[in-house]
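Removed: one protein chain of the complex. Kept in place: all other protein chains.
Take a look at chain A:
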């Protein structure tokens, strides 16, 4: 589950990680009130208005702007809220902004230069351990840093038996070139950040930038936080942090029906049991000259109700010109799936695209007979290649 910047920062702060403070606002008036409150609490005279959407590169799209007085706060918040923010990480249409974070200005002048770093906490899949990845090159796209100056990226892997050790936090601070108060602040920042990662059951923290202020404080200016969905059961207080406006409406609906669905741009819908076979089926559609319109894993119980739910979801996409159902019946019998398809088809009554049903495995022959004798506009297949050929046939 992905969180907004302001939500991620709240979690960090609750574990003692210093953050750039801010207040979330839903409209320009709220933004002005938030700015006033923030000034009284922090003494900041300028404010940063930051669009709250689940996408990186917000600054590049005009979603992060500095306001030097309350009038500008109102103007900028008014501009950003409601806009379709286009960033390198969004689609060409962009993402609608529903709220902004009004944040304190932390780049104030002082005794030392400000300095930006990069820091993330994530799983190293190769070793099965968490690691802290960090760089002196803050505020930049880390993929670019990795390509152009890989020697400026450091990692610190954590032994789960003992957790992050103090010498590791010190090594981070040394590698980032810090000394004095900023050094101490950084070791505290790293330790608290790792504690927050573990205690919140997160699967990704990306803090870009981590800022050293002109008075040598270390703080998170941005926060990308992803919580492990499988661990949400033990964090009931995080469940409400989900913002379904950030997700595709059709995917949210599919999720509520218990279907694992990912919306894609193609013209051939598919319905498959099992994630690996579903991906393979998408690949096969492409090779047959089509483009997959979705990923859909119906799971182990492909009965009439589920098949009907899946039909409805797939057919919401007007681009769908054909549907390929690919079920490998193991424990679930193909004849029951076939009956499910027939019942769902009859119930819906208004399916206007050709359907190809490929059933393989337990009772596949009985299933094929059922489909062939149903009198419906449904083509049957038993072999994978045969299904691909039929997709090609209906597309041409």
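Just so we're on the same page, a contact is a pair of C-beta atoms (placed from the backbone, for glycine too) under 8 Å apart; a residue touches a chain by one contact, two chains touch by 3 or more; residues count from 1.
By definition in this document, contacts and distances are computed from a predicted model.
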- Query: Just by its UniProt name, which of "Succinate--CoA ligase [ADP-forming] subunit alpha", "Glutaryl-CoA dehydrogenase", "NADH-quinone oxidoreductase subunit N" or "ABC transporter permease" is the chain not shown in this complex?
  - Reply: "Succinate--CoA ligase [ADP-forming] subunit alpha"
- Query: Which residue among A:217, A:286, A:321 or A:346 touches the omitted chain?
  - Reply: A:286
- Item | Residue of A:33, A:277, A:376 or A:395 in touch with the missing chain, whole complex considered | A:277
- Query: Looking at the whole complex, which of A:135, A:187 or A:203 touches the chain that is not displayed?
  - Reply: A:203
- With the full complex in mind, choose from A:42, A:214 or A:362 the residue touching the hidden chain. A:362
- Kindly note down the residues of chain A that lie in touch with the hidden chain. 123, 125-126, 128-130, 143, 159-161, 198, 201, 203, 228, 230-231, 233-234, 260, 262, 264, 266, 272-287, 291-292, 295, 297, 328-331, 360-362, 383-385, 388
